[in-house]
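Missing here: one protein chain of the complex. Every other protein chain is in place.
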Amino acid sequence: MLDKTGIAKRIAREVKDGMYVNLGIGIPTLVANYIPEGINVELQSENGILGMGPFPFEGEEDADMINAGKQTVTLLPGASIFDSAMSFGMIRSQRVHLTILGAMEVSENGDIANWKIPGKMVKGMGGAMDLVASARNIIVAMQHVNKAGESKLLPSCTLPLTGVKCVKKIVTELGVFDVMEGGGFRLLERAPGVSVEQIRNSTAGKLIVEGEIPEMVL
Amino acid sequence: MLDKTGIAKRIAREVKDGMYVNLGIGIPTLVANYIPEGINVELQSENGILGMGPFPFEGEEDADMINAGKQTVTLLPGASIFDSAMSFGMIRSQRVHLTILGAMEVSENGDIANWKIPGKMVKGMGGAMDLVASARNIIVAMQHVNKAGESKLLPSCTLPLTGVKCVKKIVTELGVFDVMEGGGFRLLERAPGVSVEQIRNSTAGKLIVEGEIPEMVL
Amino acid sequence: MPINKVVYSAEEALADIRDNMTLLVGGFGLCGIPENCISELVRKGTKGLTCISNNAGVDDFGLGLLLQKKQIRKMISSYVGENAEFERQMLSGELEVELIPQGTLATRCMMAGYGIPAFYTPAGYGTEVGEGKESRRFTYKGQEKDYLMEYAFDADFALVKAWKGDTAGNVIYRQTARNFNPLMAMAGKITIVEVEELVQPGELDPNQVHTPGIYVDRIFQGTHYEKRIEQRTVRSK
Partner (left out) sequence: MPINKVVYSAEEALADIRDNMTLLVGGFGLCGIPENCISELVRKGTKGLTCISNNAGVDDFGLGLLLQKKQIRKMISSYVGENAEFERQMLSGELEVELIPQGTLATRCMMAGYGIPAFYTPAGYGTEVGEGKESRRFTYKGQEKDYLMEYAFDADFALVKAWKGDTAGNVIYRQTARNFNPLMAMAGKITIVEVEELVQPGELDPNQVHTPGIYVDRIFQGTHYEKRIEQRTVRSK
């Protein structure tokens, strides 16, 4: 089974040389720490940064320099700053290659729900709806089951949707899954020490298991 | 009767303090020379200038600094440069208060034709269609009759239109005219030495003459 | 001389903002918010406001100050966490909230500034954001996809924070304090900009102006900027 760091490490391997990547809040943010050396990628933050760098050194924080999670950050050489319309312009026009974000539910046809629980305080979708409606490649990083022990990989979402038919891949503490064109979660890799049976028991949506499923090597 | 300079001088009196103004090619360009002292206006050029200044001194021309007529120009203090989309953005959103341009024909309901003569070489509308579709106040500077001696103030245009119901005022060598909401050219002023009768004979569209028509004082 | 847009105080700038108006308010979280304009609204006590702003501030700063005084009737935002008073007013029904995707919010401002009344975006299609909206299928760059029709905003005032500005209203923003500010600057029927530094015409490079003065109706030099940081994250040397 993977911890949060493990999920981030596994997702980092999906990041390829030359990609512009938008990382959501939570586990996705951790992915930046595990991108292999020698791979040149640029991180986009939807409040208007391309080429986002690490947190500033203590004492060097700048109130005018934050990321979409409102954390103080820095810029790397070659960075650029732009307004929010251009930021979503590059997202909608698919110049941002990869979006990694969390989810409350994903359905077997790629629908995602991650912004609203009816009856609870609703904080809003932020940029998530624009991101999922636009990116060619969307990877969800999430726990396989919710706090009540129910599967988050479902035949169809029960919560209000963020986007339809958009998720391409899911990485959870149990494994890696492709969301198939025709519907279904195709198991690609098992997390260390996790059996196909365990995954099957935790997956409410259609699970596709073809041939031998390798255990992930991190 | 007014010469081109006279037309420009008369139109310059329509330019008020605090206005952003777009001047077309030809007589409209001359208007800049006659804006009264003490009136602060800024000239917009649709290729991306606000705060356009006069031609450069000889030897100081800059190939990267031209106006929409492709002439070398300068910038005044407080000028700004922007791309063509923003330029037409400020035109369409009516932040440019006044557009002054030439015409081949104007109809009594404010339609304008100034870009195309069927059967002849067609050069294109440039920014004229955007300008006339957008500006709240459009003043046409033109000769009252064409080279064949035919009136250019018509019941309806015979040439392909540039825009519909948009011209608010016309200044010709014979006089100044408001284009009325309900249709018709209302004579406001006669050019020096020109009679109402002369104007009536040169105007094919509906001419509205109410009361005594003053002779223009330049 | 260029057209002069200078007013001498937030009080003068906001004098004609009245109850029940719609305001665009720049900033992302607490970054790049018009602190002086917000303080002046608190002082004036203007009520029943509809605020279009990406976020709603925190309990004791930014738009949170207006929420505390119950001056806001409706918020149009993309994300409104981090604010207990907001939550209370929303759940009790005192405050109306319309949540819209962040890119849609930004683009609806830009389109207002560009004189484009409506446009199509894929954000929110198939979700409750799309309910009651026109949708349409386009094939663009070889991909067939569904889009929602969205409208440009139509707001009475825009309250904008910039870094440097000149008396002609040309302004430059600093780093990510830019965010929604240039978009809202283009979108207000009347646009008010507060700057950290007001300079004379000719002091800004015309090539580097972010918002041309034509979009700015009033500009003033703000004072006492707090520029509070919402999430101070650092690494050690």
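Couple of notes before you dig in:
Per-chain numbering from 1; labels A, B and C assigned in written order.
Simple rule for what comes next: a contact is a pair of C-beta atoms (placed from the backbone, for glycine too) under 8 Å apart; a residue touches a chain by one contact, two chains touch by 3 or more.
Keep in mind it's a predicted model, so treat the numbers as computed, not measured.
Here is the thing to keep in mind: the chain we left out touches A, B, C in the whole complex.
The residue touching the chain not shown here, chosen from B:Ile100, B:Leu161, B:Val176 or B:Met216, is B:Leu161. Contact with the chain not shown here comes from a single listed residue; of B:Ile91, B:Met142 or B:Val179, that residue is B:Ile91.
Taking the complete complex into account, A:Ala79 is the one of A:Ala79, A:Met121, A:Val196 or A:Val209 that touches the chain left out. Contact between chain B and the unshown chain involves residues 45-49, 54-73, 81-85, 87-89, 91-92, 111, 121-130, 133-134, 160-164.
Residues of chain C in contact with the chain left out of this view: 107, 111, 114-122, 136, 138, 140-141, 147, 152, 154, 172-175, 178, 189, 206-208. Residues 18, 20, 40-42, 44, 50-51, 75-82, 85-86, 88-96, 134 are the ones on chain A that touch the missing chain.
The rule we apply is simple: only the chains that are shown with their structure count from here on.
Taken together, the touching pairs link the chains end to end in a line with two free ends.
Across every pairing of chains, the maximum count of C-beta contacts belongs to A-C. In this assembly, the chain whose C-alpha centre lies farthest from chain C is B. Each chain gets one centre point, the mean of its Cα atoms, and the points for chain B and chain C are 36 Å apart.
For chain C, the set of residues touching two or more other chains is empty.
Within chain A, not a single residue touches two or more of the remaining chains.
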